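A protein chain is absent from this complex, but the other protein chains hold their places.
For chain A:
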Amino acid sequence: MKRVILPLILFILVVLEGVAIEFLPRFLVGNGFLVTPHWVLVTLLLITTFYDLKDTYHSVVYGLIFGLLVDIVYTGTLGVYMFTYAVITYAIHGLMKVLHSNFFVAILVVAVGVALADLTIYAIYLVVGITDMVWQDYLTARMIPTVILNLIFLIVFYPLLVKLLVYLKGEHHSKNN
């Protein structure tokens, strides 16, 4: 049962992202802002920060699986989210070797991670031709609001998620040793 908690949470987040546009405040959705919820990625980054050990890569594997899920269900262009989520999570995983796990590191990691991920997605979509936004517009209309929205999500769900992750870490990894 405890093994499926993390995949289940990530799955629920994938589903919730689909209704996010409906319950986000109207002025964020219209008005030319392109706020994109990356809640799965935020949770993945928390998993890297608080759950994964130095030599376990659960978050990267989850990134591959749930990135692909987002691709299939919401965009129809396979591989973009899968690649981005996995690579960003892996990079942050490497970074965690020099950083401690605490609240401020989590904020820093999520801000950098979401910004980089969104930039990667923008770059891929620009090359493929799904978007033709110039990068100045992209910065103000999409990247900055997106990072802020996801930081708000992080701050709201941080206590709950981190408590769970730390608990699960103790349970899972002590069993293995």
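For the reader, a short list of remarks on this structure follows.
We adopt the following convention: contacts are C-beta pairs under 8 Å (C-beta built on N, C-alpha and C of every residue); 3 or more make two chains touch, one makes a residue touch a chain; residues count from 1.
Note that contacts and distances are computed from a predicted model.
Between the listed names "ABC transporter permease subunit", "Hydrogenase maturation factor HypA", "Cell shape-determining protein MreC" or "Cobalamin-binding protein", the UniProt record for the complex's undisplayed chain reads "Cell shape-determining protein MreC".
Shown as candidates are A:Leu6, A:Val35 or A:Val109; the residue that touches the absent chain is A:Val35. Think of the hidden chain as still there; on chain A it touches residues 11-12, 14-23, 26, 29-30, 34-37, 69-70, 72-80, 82-83, 86-87, 121, 124-125, 128, 130-131, 133, 142.
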